[in-house]
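Complex shown without one protein chain; remaining protein chains in place.
Right, chain A next:
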Amino acid sequence: MSDTAVLSTSARPDRAGAAPRVGDTALTARLAALDLPAGGFSAPARRDAAARLNEMGLPGPRDEYWRYTDPAPFNAPRPEALAIPPREATLFDDIDRLKLVFVDGVFDAAASDDLTGEGLEIDTLAAADAGGDHWAGALYGQLETAGQNPVRRPFAALNTLAARDGVLIRATGRVARPVHLLYRRSDEAADVHLHHVIRLEQGAELTLLETGAMGARSNAVLEVDLAAGARFHHIASKRADDDKLGIGHIFARVGEGALLKSFALAVNGRVMRNEGVIEITGDDAVAHIAAAVLGDGDEGRFHHDDTVFITHAGQRCESRQVYKKVLKNGAQGIFQGKILVRPGAQKTDGYQISKGLLLDEGSQFLAKPELEIYADDVKCSHGSTTGALDETALFYLRSRGVPREQAVVLLVLSFLADTLEEIEDERLRDGILTRLDQWLTSRATG
């Protein structure tokens, strides 16, 4: 018998790099359609991003992380023109807040409040880039880069390369007034890239609110760096007339004893993809990310994709992912979530729940809740359920004299309730709840 091994020992190519990619011509065309800024303090980060993007290419239809969402509309050089929605009162109008307005992705100083606040240092990316060195230089594009491994996120690299504006916030203490980023549109074909960087120093606390329509197509990156004991609250709300085609990213690094809570509400839209990449680096930290999604396909396509990746590197940390999607009229809801527990991240408590409520035939909920665990003393669980409204509960309510439409509204609200739990501020939570209730009731009766 031969003594040659059946299996040779040659190393296999790197898996992450082996994913399929679309032709370079698509990327060239995509970049040619953009007016790329040279950048000031951010210039080195932009150069790196260009190299990263060239190496990764744009995602192809067979890319595993684009399994359920066709990347084609994001790969196209230009977005289709989209009518400008009428201006409505925003969710947070009656709250004492620091308002920053971005029109077509460009800061509008006249419409915004003064960029000053107690314990707060705020600049816009465009203004900071026109000047010299900036504290954000150490962060801009850095958390995005860290979030590229093991899953590549080409549109985030594209954003770092192409973003002209955004907000750079550094907080050193507890900031009482929430910072509200309000997006507006004036150009029907604006292809918007916004890049925000937030740094909370030790023990600082900040609430960030986001509402409105960014552009005909939007690509946003929010980089959040939390030092020890910092607390960051984030609430984003999208309405039916807001962005129709958008990709949003959150890249967060959560330090020792720090807390991050992010909640997103999406009511309609068209094709939305949200990527949340959170790395818990310190011990005893907490990260919660949640979304309530209401999708109705009757105004055209509704496709909402949440792709979340939480990495536990610290000990005794807690993470929660809570995603609820109510789908109707051929709407598609996607959830791809992952908890990665690194070796040594003992006493991790990871929890992930994704639920789809299908209100009629033709709607779909597609989920891929993943766990990857390399430490033994951990508690990780995930659950995912999909189904229709509970007929028994509906019958109970109707037998108590609640009209069917109202009963449906009640059940949908109760279905979404535990995502709202992730909003700590009661006023904000009640505001969202009222908005949801109004929206559901108006549609149920209208």
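Keep in mind that, in the parts below, contacts are C-beta pairs under 8 Å (C-beta built on N, C-alpha and C of every residue); 3 or more make two chains touch, one makes a residue touch a chain; residues count from 1.
The rule is short, and it goes like this: contacts and distances are computed from a predicted model.
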From "Na+/H+ antiporter subunit E", "Cytochrome bo3 quinol oxidase subunit 1 apoprotein", "Cysteine desulfurase" or "Heme exporter protein B", the hidden chain's UniProt protein name: "Cysteine desulfurase"
Hidden partner chain, touching residue among A:Arg174, A:Lys379 or A:Arg427: A:Lys379
From A:Ser112, A:Gln142 or A:Ser363, residue that would touch the chain that is not displayed: A:Ser363
Touch residues of chain A, complete complex, unshown partner: 1-2, 4-12, 15, 18, 64, 343-344, 346, 356, 358-388
